[in-house]
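A protein chain is absent from this complex, but the other protein chains hold their places.
Coming up: chain A.
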Amino acid sequence: MKGVQWWSLANIGQRTNDLRTSVNQLYNNPSLLPLTKRQRKLVTRNPGTIMAIAKGAKIAIDECKHQFQSRRWNCPTFYDGHGGSVFGKILNKGCRETSFIYAVTSAAVSHSVARACSEGSVHTCSCDYEHNKVPVGKDWEWSGCSDNARYGHRFSRRFVDVIEKGRDFRYMMNLHNNEAGRVHVSTGMKQECKCHGMSGSCTIKTCWMRLPTFRTVGNLLKDRFDGASRVLPGNDGNSILDKGNAGRAVGRKKRRFNFSPVNPNHKRPGRRDLVYFENSPTFCEKENVIGFEGTSGRECNATSLGVQGCDLMCCGRGHKSETYTVRERCHCTFHWCCQVKCEVCTRLKVKHTCL
């Protein structure tokens, strides 16, 4: 689990200065300790990406928490080396939640690296501002460049996929989910250009990159989470274990990587779908295997019948309700011009928590 420790970079957001050092210093920087040697090399070679990755890890965690705030599993995170990863031991499983974590984190890296590229803070993007000093002439390939998306995608592949070792089914699944997350980012990105000139001629051309917000990506991934397919290795999937004479060997066997759904009536998962191979636990009781605390003590909605409703959330254990008072601004009036005057009201609120 050493590799996925890069997620803990989310915590270094504040200590920004120590990462803007020279290449040699950066490589040995203690902040990069969670990274593998290869990842460290990668970020050292591409100065500026490490900040983007840290930011990416943070937005991934925030997005996961946001998307799952009303589910039993609410994307808990641990910052004390809990099972070696920020997301805890759930990664040892191969369930839906695991697939979402992989997808959302790799998507976040892709997104924030592409973002950093277009802001000009990564100098190795193929389209940084400095190398485009003279954006004139017939071949405009200028600063608002289309390669940012591709760079982000590639970088994420290099950075995220590289940690997947072993050649088992889980490895395949993780690769797939990583890629699915990234595809959602890069297909949402679009370069838009516009010509300006006398009556529609093209004397000046301006371009910009339409980047989806990460919330959009999160929503899409959540949809895929709900529709994720449970898969088995494809018929000829066993051959992936046959490492044999892989690598440069000439007569390398063609290994099929396709997944077949457990339910034969389901469609084969596509490139954007999330896949998993283990059913999720109920997430009702405390489970030490995955380090989940259970839903006891979680707040729930007494009137809702949905997943955040007390019935489902508390797994039938019932809930307790307590009332508390809040002081709010109320009866606000607008006085010309320009003042808003409010009174302070005291209201009773009820909080429901699972037993």
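Miscellaneous remarks
Keep in mind that, in the parts below, contacts are C-beta pairs under 8 Å (C-beta built on N, C-alpha and C of every residue); 3 or more make two chains touch, one makes a residue touch a chain; residues count from 1.
The working rule: contacts and distances are computed from a predicted model.
Taking the options "Protein-serine O-palmitoleoyltransferase porcupine", "AP complex subunit sigma", "D-aspartate oxidase" or "N-terminal E2 ubiquitin-conjugating enzyme" in turn, only "Protein-serine O-palmitoleoyltransferase porcupine" matches the UniProt protein name of the chain that is not displayed. Checked against the full complex, the one of A:Lys194, A:His266, A:Lys286 or A:Arg329 touching the unshown chain is A:Lys194.
Summary of contacts with the chain left out: across A:Thr206, A:Ser280 or A:Gln308, the touching residue is A:Thr206. Here one chain is not drawn; of A:His66, A:Arg157 or A:Arg317, the residue touching it is A:Arg157.
Residues of chain A that touch the chain left out of view are 37-38, 41-42, 45-46, 118-119, 135-138, 142-144, 154, 157-158, 161, 167, 172, 175-176, 179, 183, 187-188, 192-213, 216, 220, 243, 246-248, 254-258, 270-272.
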